[in-house]
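Yeah, one chain of the complex is gone here, protein chain that is, but the others are all in their spots.
So, subunit A:
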Amino acid sequence: MCLGVPGRILDVREGDLRYGHVAFGGVVRDVCLEYVPEAGEGDWVIVHVGFAISRIDEAEAARVFSYLEEIGDLGELGRRPDGRTA
């Protein structure tokens, strides 16, 4: 139950509760968007048990790879002379 899955908002319906269709790969589900008032059509969200709990920050998402560049001098220790990873 604790799995959070990233998906993209296809549309938004305003009502008593805010809902929208969210695409997870090829699967589309109706998701409650009440907890992500800042998220709109086209945004990516993390969904837990039918509720979006966060809008994914694209700039922060790239940090996992840029951090690797920042520590690159250490990461290079694991590389072979041909540039492939040991």
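The rule is simple: contacts are C-beta pairs under 8 Å (C-beta built on N, C-alpha and C of every residue); 3 or more make two chains touch, one makes a residue touch a chain; residues count from 1.
Simple rule for what comes next: contacts and distances are computed from a predicted model.
One subunit of the complex is not drawn; among "ABC-type sugar transport system permease subunit", "Electron transfer flavoprotein subunit alpha", "Hydrogenase formation protein HypD" or "YCII-related domain-containing protein", its UniProt record names it "Hydrogenase formation protein HypD". The chain omitted from view is touched by exactly one of A:11, A:41 or A:57, namely A:57.
Seen across the whole complex, the unshown chain contacts subunit A at 1-4, 6, 8, 16-17, 24-25, 29, 32, 34-37, 44, 46, 48-51, 53-54, 56-58, 60-61, 63-65, 67-68, 71, 74-75, 77-79, 85-86.
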